[in-house]
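Sharing a structure with you now.
Every protein chain but one is kept in place in this view of the complex.
Here the chain labels run A, B and C in written order, and each chain numbers its own residues starting at 1.
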Amino acid sequence: MKIKAGIVGGAGYTGGEMLRILVNHASVEIKFVHSNSNAGNLISDVHTDLFGDTDLRFTDMLSDDIDVLFLCVGHGDAKKFLEANKIAEGIKIIDLSQDFRLAANAGNKWVYGLPELNRDKVKQASYIANPGCFATCIQLGLLPLAAKGLLKSEVHINATTGSTGAGQGLSTTSHFSWRNNNLSVYKAFGHQHLNEIGESLSMLNPDFDQTISFIPQRGDFARGILAAMYFESDLTAVEAQDIYENYYAEHPYTHISNKNIDLKQVVNTNKALVHVEKHGNKLFVVSIIDNLLKGASGQAVQNMNLMFGLEETEGLRLKAVAF
Amino acid sequence: MKIKAGIVGGAGYTGGEMLRILVNHASVEIKFVHSNSNAGNLISDVHTDLFGDTDLRFTDMLSDDIDVLFLCVGHGDAKKFLEANKIAEGIKIIDLSQDFRLAANAGNKWVYGLPELNRDKVKQASYIANPGCFATCIQLGLLPLAAKGLLKSEVHINATTGSTGAGQGLSTTSHFSWRNNNLSVYKAFGHQHLNEIGESLSMLNPDFDQTISFIPQRGDFARGILAAMYFESDLTAVEAQDIYENYYAEHPYTHISNKNIDLKQVVNTNKALVHVEKHGNKLFVVSIIDNLLKGASGQAVQNMNLMFGLEETEGLRLKAVAF
Amino acid sequence: MKIKAGIVGGAGYTGGEMLRILVNHASVEIKFVHSNSNAGNLISDVHTDLFGDTDLRFTDMLSDDIDVLFLCVGHGDAKKFLEANKIAEGIKIIDLSQDFRLAANAGNKWVYGLPELNRDKVKQASYIANPGCFATCIQLGLLPLAAKGLLKSEVHINATTGSTGAGQGLSTTSHFSWRNNNLSVYKAFGHQHLNEIGESLSMLNPDFDQTISFIPQRGDFARGILAAMYFESDLTAVEAQDIYENYYAEHPYTHISNKNIDLKQVVNTNKALVHVEKHGNKLFVVSIIDNLLKGASGQAVQNMNLMFGLEETEGLRLKAVAF
Partner (left out) sequence: MKIKAGIVGGAGYTGGEMLRILVNHASVEIKFVHSNSNAGNLISDVHTDLFGDTDLRFTDMLSDDIDVLFLCVGHGDAKKFLEANKIAEGIKIIDLSQDFRLAANAGNKWVYGLPELNRDKVKQASYIANPGCFATCIQLGLLPLAAKGLLKSEVHINATTGSTGAGQGLSTTSHFSWRNNNLSVYKAFGHQHLNEIGESLSMLNPDFDQTISFIPQRGDFARGILAAMYFESDLTAVEAQDIYENYYAEHPYTHISNKNIDLKQVVNTNKALVHVEKHGNKLFVVSIIDNLLKGASGQAVQNMNLMFGLEETEGLRLKAVAF
């Protein structure tokens, strides 16, 4: 008996990734893929790499004959969608927007769907607010220390994202002629993901009251985020490595590498790799994910697996692109 | 009962792709990964994207306790390896080099492993010579007509390959500073794959005696081949489209698109897409594959599936990188 | 006494390149840079690499106090502009659009501004129709033979262009996430530049009545065109090389390389490189240019130099980007 899934916002980047995963997920049946703009069109007309894999078409009709609904719409639109459309009791919802991530918006209803932070809660949840891509990458580099109350000083973060992080909208900074071979900073110290990062760290490490200084950068690649972070710490390199390894020991998609890491180790996979070094009195942490997978649709499926009692990795054993 | 597989030359690009596929192939158990240069090292030290996926190590020992042996060594080295090492009767061999592709080298023993040409023979074969990457891409664009004896005039081909086609050896033309944003021609009219293409076409279309003019190009991307081909034809666009669709109707990895295609539709998948247009008296065919998958290791696994009576697509439902 | 230049359409790609050249051209003074959409803005707000090089602003006013007017507007808009605005007698005009390239539109007034074809006419001209980028690259690979009447058979051309060839308009195929690491064909056999190529070849080689088969491709780089061409020829390699070298002996920006060439040899320069090989009965020619320079604004300045009796290379000794 397969899980019946609906997707709203199926024509965007995270909707496309959801489809790329679910068409091969042995325990899922896609019941509908909703898109206002593309209703009636073949899914493979929009996500052209799916040509030959699916004959599904977008629809503008919703159905209650589903077990789980993925909301892949823009920030703000998830909330509006749920206000405009009554979703039947019993249907689980996984929202990939930022609309319900913060406690103030989540209330008692929505669980922040970072399995490495909230796995047990996710298993019991009916409504998941799927974390942001930067937020996922950065938190995976900080959670083990926060969980021990060992995050005590300002955290310095520089993280570079691929172009798909900006979605499929056409813009100057996603124009090939501009972005190719380019690099730039944006939203220095002011990225919206700082809020969800802060809430997670405070939950684990309530007396953490230091600044998180975060410089986001636009890289000239399509997929992936690399976050380079450091902060003061009394731990030795070995102690830190142990803490990180223990924290993630039972988590199938976050691994601690004792070698230097590079972005393409995780591109097109649901994995996160974390590398820890000690330099003087500072702990230096590098964390990498694929922004569309562990940073979005992959993590959404990981959450679905947990919510429905499937193996956490089902449908997510993805071949890295590697090159 | 899983198929036991051994890999020789596991540290190279095609060996790495083989591993990326087989670690997730439900019907295969990897028994050994042979590498002279890396014996004792973790596989994930070389193919670093496999960190977290496998704890296997390279070995310099061979074992007979296998059902299939993949030879992922360089051209010329497969033949040498088989001369130097007696492989037990009953072990099937799939060779990814060019050593046994041509009739003169294949004898009665080796079958040219292009499923879209030779599927029935592959199913019966013990020894497979896996096709070249350019050869696969180009043949998939020509086979349907050749099979009808409709290839009658000179064939004009321009095909561009990604850098992984040149393997992992360091060279001037694979140096990032040189290749980034660059484009160049090499081996014009003289690429070695012309021979295997010619043999396949002659087999299907014995009276085809025209020139195949092939200009290979080095593109500034890592994966994929796009071949643009044309030749004179009396067929209408509709007739041609029908012939192509019929030819591939039962082949799960080659699809005829009636829309223009672009390389990334197939990158990181085992798919080939073919698009046909009619211009004046010419039939124009574009064919795309991932050179490391349908052009190498993916096709090798497809052949293995056929040889062992598995579903042809098993282990090969790969998520496209898409971006 | 400097040449006073005006630019119309200064906010686009060819307008920007014109500015990048002219700010350093010792014999030119930029009098105005016209842009309807950007009037009043700093030029360096649009062409941000010019920050620190010029304090000029866009204007929506035209002035007659110029010696030469560059039209850098879109196809069709040059004609409209000239219909709507009377340009004073004595002001020379160089139009980068396709509006006056073909004989039917050029009348007796406009000279096709390919110096390697029409240098003497350019020197006398008041109105120049600057050639298209593909047209320039391809013609430079064919002119020497056409001039000898030695082009006798079908010409097969595959040429790949960078993204700047499509201008600064935002579109799906110029979106970074799509184009990065991608390759595709467009307008096969139907590119509009075939017309201007055909007229030039016919002028030199009046009995040439063969097909020119031209497959344009979109490459994943920003600048440059590489055209790979071949056709039947009785010439030996040495004879062909001689004909090419002699033809371009007095042309400072087109050079015959006896080594294989690659695109980045000419990127960010006004140069064209041409390489000739003989294979069987075919002559194989590779030609490379920077589409925005020799294929547009660089050639426009080269024409201006000729029209005003300056050294042909003035202001155009540009440092290649090389990497």
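The rule is simple: contacts are C-beta pairs under 8 Å (C-beta built on N, C-alpha and C of every residue); 3 or more make two chains touch, one makes a residue touch a chain.
These numbers were taken from a predicted model, which means no experiment stands behind them.
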Contact residue for the chain not shown (choose from C:N181, C:Q217, C:S233 or C:S287): C:N181
Which of A:R57, A:K79, A:R119 or A:H156 contacts the chain that the document leaves out: A:H156
Which of A:G224, A:G298 or A:G315 contacts the chain that the document leaves out: A:G224
Contacts of chain B with the absent chain, listed as residue ranges: 13, 162-164, 168, 170-172, 174-181, 220-222
Missing-chain contacts mapped onto chain A: 156, 158, 160, 162, 177-178, 180-186, 188-190, 211, 213, 215, 217, 219-224, 226, 228, 230, 260-264, 267, 277, 279-280, 282, 284, 286, 323
Chain C residues that touch the omitted chain in the full complex: 13, 16-17, 20-21, 24, 45, 47-52, 162-164, 180-181, 222-223, 253, 255, 257, 259, 261-262, 264-269, 271, 273, 292, 317-323
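Just so it is clear, only the chains that are shown with their structure count from here on.
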For chain B paired with chain C, centre-to-centre distance based on mean C-alpha positions, whole Å: 40
In chain A, residues with contacts to at least two other chains: 13, 162-164, 180-181, 222
